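The structure under discussion is supplied below as structure tokens; questions concerning it will follow.
Note that this complex is displayed minus one protein chain, with the remaining chains in position.
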């Protein structure tokens, strides 16, 4: 099992590659099986083959691999993440387990306003004074919500009910197992300008790992305008 | 398009069948295609065929249909619901849209404590005085969280960030399109004793609709111990 | 249930829409739920919304519908068709049922040679004399194979074994239930110049049905260069 150091994100989050069965060679071999051919190592010409598969939307050769990521992120990020159905999830349970008092407070530079209409929003950084106010407001609200969560648990309320008061900024964690084709689809949507900044940071972390493990595939995906096959 | 009255759940929730292409006949015909046979109407013997398919785990004939549900429920219920990957979701957006001040406060009779160990929890109703305290605590926390949400929006904070303070008890809404096989799997897990009471109520509402639209399939599923094929 | 006349293909094949829950309105409503909005009928501006969803790759609103097709086609066409995993199949069984003596012999104009290299094939019509020879050769081979199939069954051989001699040109039939998003993906690949002529004819038949049932979605897909969202 490949285990790598965590990439830390925000104050309490991380992305970590927990295991992988992934190589550019697996793309080449699953494409070459069309011709009943197989290689033991990559050759220079295989770079062209991978580029061709990407451009011409031959997607299935990019599925014969797997990445297992261990992720810790705020609930509102996880909610977007779990919309991706081609892949597997197991998540920390707030029914069986008491969540920790870790919450998302954006760095001042990440506090932003939203300008424009649906389909064409842009974001602008908040003025420094406002950014600090917002950070303080969030922190206070989180503290109060968690204090109530604890009091409810102390009085014996079921965890699954007490979680009702926990805010969307609470951290959760999960494993996500996914193949390169589904991962490229995720990156094309979540490492994009239109994605929310917070999930974009996670997607960028995944992207660095993907680029390292399947470098030729990654280059072909970039050359294809970051469109998944 | 079949449109039905809403089944109301809790104070702010509902389940509504927004459309369906579903009949027991579709099960029969997709099974009989094995023998190049087709019927225009159900016959008495088809009841036995559907029972056989269910018992012997011939699952695919139960997939040639679709239910589109419109649902409003608390976020913590939606989070469990969206784990079901065989089906389609579109949900109210807290990035583009300001959520309403609707929150889940359990009826006094539904306030409960959790007893026992993981894998073997039981739940017991809270004493009346405690139940009322909990209800008041939740309501107060919701009010404060939403007041902050509004203040943050007034000060121009991006909706996608302001949502960080909204609690898991906030209501959301979505469409869910699903076939009978995946729906039976959902019901076997979410209309079960081991499911959280709140999603169980939603699953029970779905179950009454399913029973009406595909009555022979429903009976066969009951007779099979509520196990999906 | 919507039942339509068959579209006949080749000598023994057809495509028939056996049922549908599909409308452009379902796309609009599942997109508008983002804003907690819902309409009872399409409005002129919705055409623009559907175009926007298609262009910007918001794919999920195109999933809240279902088409159930009944198809009869040669085995080599079915083998390509069944590679599409987002959808449901039930097929005529050659284990339990004796297949009929219906085989694919191309029209003379469809007999073709293959020129060029993998990834860049072109096809050229065969000379008329060769085309007739090929047609006669195929017909004779089919007749002999089926005669052996029958003799093997008469001698009591299991159908599942006797099928070993049936050629890839034998006709099969199946139901296919699929949503518009998956159908558009199918059409983008199988109604394309790079697809084999025979499955392309089937895809073109599906396309005429799709265009009729969801005309605004169909136009938006055309305008998007036939790329599925």
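Note that the chains take the letters A, B and C in the order they are written out, and that residue 1 is the start of every chain.
Please note the rule applied: a contact is a pair of C-beta atoms (placed from the backbone, for glycine too) under 8 Å apart; a residue touches a chain by one contact, two chains touch by 3 or more.
Bear in mind the structure is a predicted one, so any value in this text is a computation, not a measurement.
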| item | value |
| --- | --- |
| Selected residue (touches chain absent from view) among C:14, C:69 or C:104 | C:104 |
| Interface with the undisplayed chain - residues on subunit A | 1, 18-21, 23, 25-26, 29-31, 33-36, 38, 60-61, 63-66, 68, 70, 88-93, 96-97, 100, 173-175, 177, 179 |
| Where the missing chain touches subunit B, by residue | 34-35, 52, 56-57, 60, 83, 118-119, 189, 194 |
| Residues of subunit C (touch criterion as defined above) contacting the omitted chain | 74-76, 79, 82-83, 85, 89, 94-96, 103-104, 106, 111-114, 118, 121, 123, 126, 130, 133-134, 137-138, 141-142, 144-145, 148, 151-152, 155-161, 163-169, 196 |
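The rule is simple: only the chains that are shown with their structure count from here on.
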| item | value |
| --- | --- |
| Whole-Å separation of chain centres (CA-atom averages), subunit B against subunit C | 33 |
| Between subunit B and subunit A, distance of the C-alpha-averaged centres to the nearest whole Å | 26 |
| Centroid spacing, where centroids are CA-atom means, of subunit A and subunit C in whole angstrom | 35 |
| Numbers and ranges of subunit A residues touching at least 2 other chains | 83, 118 |
